[in-house]
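A single protein chain has been removed from this complex, and every other one stays in its place.
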Amino acid sequence: MTGAEILALLMIVAFIGLVFSGYPIAWVLGGLAVVFTGFAIIFQVDFAIPTNVDWFYTSMTVDRIWDVMENWVMVALPMFIFMGVLLDRSGIARSLLTGFARLLGPVRGGLAITVTVIGVLLAASTGIIGASVVLLGLLGLPAMLEHGYDKRLASGTVCAVGTLGILIPPSIMLVVMADRMSMSVGDLFLGALFPGVLLGGLYIVYLLVIGWFKPGHAPAVRSEPMTLRAAWDLTLAVVPAALLILAVLGSIFFGLATPTEAAGVGAAGALLLAALKGSLTRKVMAEVVEETSRTSAFIFGAIIGAVCFTLVLRGLGGDELIERALLGLPFGPTGIVVCILIATFILGFFLDWLELTLIILPLIEPVVRTLGFDPVWFTVMFAVCLQTSFLTPPVGGALFYLKGIAPAGVDLPVIYRGVVPFIVIQLVGLAIIFGWEDLATWLPAQAYGFR
Amino acid sequence: MRPWDTDLTGIELPETRFSRVVDQALTVIGRAASWLWVVLLAVIVVNVTLRYVFREGRIELEELQWHLNALAFLIAMAYAYRVDAHIRIDLVSVRLRPRLQVWIELYSTLLLLLPFIAVVLWFSFPFVAHSWSASEISSSPGGLPFRWLLKAVIPVAFALLLLAVASRLTRMWAYLTGGPR
Partner (left out) sequence: RPPGSAGTPVATISAEGVTERIHWRVPLSAPRSLPGAGETPRWFAEALDHASGGGVRIDLYDPGEIVPAFAVTDAVRDRKVPAGYTWLGYDQGKIPSSALFGATPFGLEPWAYIGWWHFGDGRALAEGIYARHNTKPLLCGISGPETAGWFRTPLNSTEDLAGLKIRFAGLGGKVMQRVGASVTMLPAGEIFQALDTGVIDATEFAQPITDKALGFSRIAKYNYYPGWHQPFSATHFVINLGVWEALPQADQGLIETVCMASVGRSLGLSEFQQAPVVAEFPELGVSASYFPEEVLRVLESAAQEVLDEEAAADADFEAVLDSQRAYKAVYGEWRRLAYLPKDF
């Protein structure tokens, strides 16, 4: 191991250590990049140990920040946040949830299942993880807590369901992956559809089981008997919100807008509905835009920090370090794939999808092709691993996003414990896809293969 | 309680004369800039309508979308810092004594955040200057001019962030020394 690689390793260790100091990860990431640039220069100048990182190199941070600014696809992020906050503040989300919950009536776990169903629908309209978690967190979490749900179960459900957005197409993660794997985005979108829905289904099964065996954790929502009046109220509550989701999904599927623009269309729709409901006061609007600013800023802040961190980590040879560790494995083809997936799962504890997609995927792409595996099948499993990485402590995007907007009493330990069963479900889902390749490969073959 | 109702997780920091002025200004700027999201929303709707209904694509409007997004989220960073909305993993730290927490925050700010801001600020000046001297415009057909103006938002946003940090530093110092409020 070279001196530079030792620095790279120390950088990762320092990150993991400092993250637990409670200091915002955005600044830990960015700060460490600068500090380790300093170390690298000291190594070079004072000890003649080559590190290949200096201030010129680290100054490319600015070009990379510009790259984040220039990214048109990321415009969807604040728009989906805006939509979520507005649905929350205008009371539309509440009526939607209670309406749905009333429909599911005596079913134990019904409210969580409602959140899951809404989450799957949202997943089909956005590809950005922060947005879906925040939206579901604002929508579903307070309602579940109010109806006596276990805090851990409620927050775990929101996190897990929120991450489906990055697996179920459209998804920016799949777009980047397809690019790295030189494969068709369409193939990958279709390949990920069934596995994504499968995971949603597994969540629902789990929620039903919990509802059955531990009714105290997921109580049935007590509701008055269905009268004609109540049915009318329900319709009034459900129809506009359902129309809204249809507006987002519909504008994508009927070619009105790109997923980015659909986020804006959805936000405009929410604005219209809130106005019709008469809850669009200046005060509500001010709250909505300010909360959109706060939430967008911390997500983009973390992205900017990570952009600086990975630059320096890569400069010190951190990516080659990981490559060597992976390729030195003494196993057969299936064994290597399993090891890669396990390694990805473990790396996912600490790194996020962008690093893993940009660093790991290009390294293992030739290996996977040489071994003769279906690239769609493999990439979908890789995607499930990365989706899981959002849920795995200590560094899981979904956990932080939820923490950022959760009501009092739902702190990180609660969220950490809440996601554990869902991580197990993820692994079960992964095993199913591993054993049943058609789940990922059948649909792309049907849709495009013979056209 | 929302995370931005306190300064650090659960700790109230005393205000200082400097922080009162700066925080007030940052709040005003942050709140005003938040309305950019509504402008962004309107631009998207107009663009979609123009293209779908009138079959007229406007690359200016497409670029305006990410221009507005970049402007809004960068300016919001200082505001988010001011209200402490940046995400923390306070798993361990909430169990520590409040004074120790503030010391950790102080040192982290001095050793991590300030160097990061310094690097971005320092290197963003030549970045903007080059763009300005080359009169850089968009390379897209019909794209927007004055690209240096948007690039200049990087140093402006990080300067605002620096102000917010300075304000919090005086407040932490006041807490730790129990000095003038």
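Just so it is clear, A and B label the chains in written order, and each chain counts residues from 1 on its own.
We take it that contacts are C-beta pairs under 8 Å (C-beta built on N, C-alpha and C of every residue); 3 or more make two chains touch, one makes a residue touch a chain.
Please read these numbers as outputs of a predicted model, since none were measured by experiment.
Sort through A:54, A:146, A:411 or A:437 and give me the one touching the missing partner chain.
Result: among the candidates, A:54 touches the missing chain.
Could you tell which one of A:211, A:259 or A:393 touches the chain left off the display?
A:259
For the chain that's not shown, point to the residue among A:189, A:401 or A:434 touching it.
For the chain that is not drawn, the touching residue is A:189.
Using the touch definition from the top, which of B:62, B:84 or B:105 touches the missing chain?
The single option touching the absent chain is B:62.
For chain A, which positions touch the chain that isn't shown here?
Output for chain A: 41, 44-45, 48, 50-54, 56-57, 59-60, 63-64, 66-67, 70-73, 170, 172, 175-176, 178-187, 189, 252-260, 311, 314-315, 358, 362, 365, 448, 451.
Extract the touching residues of chain B with respect to the undisplayed chain.
51, 55-57, 59, 62-63, 126, 130-131, 134, 136-143, 147
In the analysis below, only the chains that are shown with their structure count from here on.
So what's the Cα centroid distance for chain A and chain B, whole Å?
About 23 Å separates the centre of chain A from that of chain B.
Which residues of chain B touch chain A in their complex?
Within the complex, chain B contacts chain A at residues 1-4, 9, 30-31, 33-35, 37-38, 40-45, 47-48, 52, 62, 65-66, 69-70, 72-74, 76-77, 79-80, 83, 85-94, 101, 104-105, 108-109, 111-113, 115-116, 118-120, 122-124, 127, 150-151, 153-154.
Quick one: which bits of chain A touch chain B in the complex? Just the residue numbers, please.
Per the stated touch rule, the residues are 18-28, 30-35, 37-38, 55, 58-59, 61-63, 65-66, 68-72, 74-75, 78-79, 82, 251, 256-257, 260-261, 263-265, 267-268, 271, 285-286, 289-290, 292-298, 300-302, 305, 308, 394-395, 400-401, 403-405, 408, 411-413, 416.
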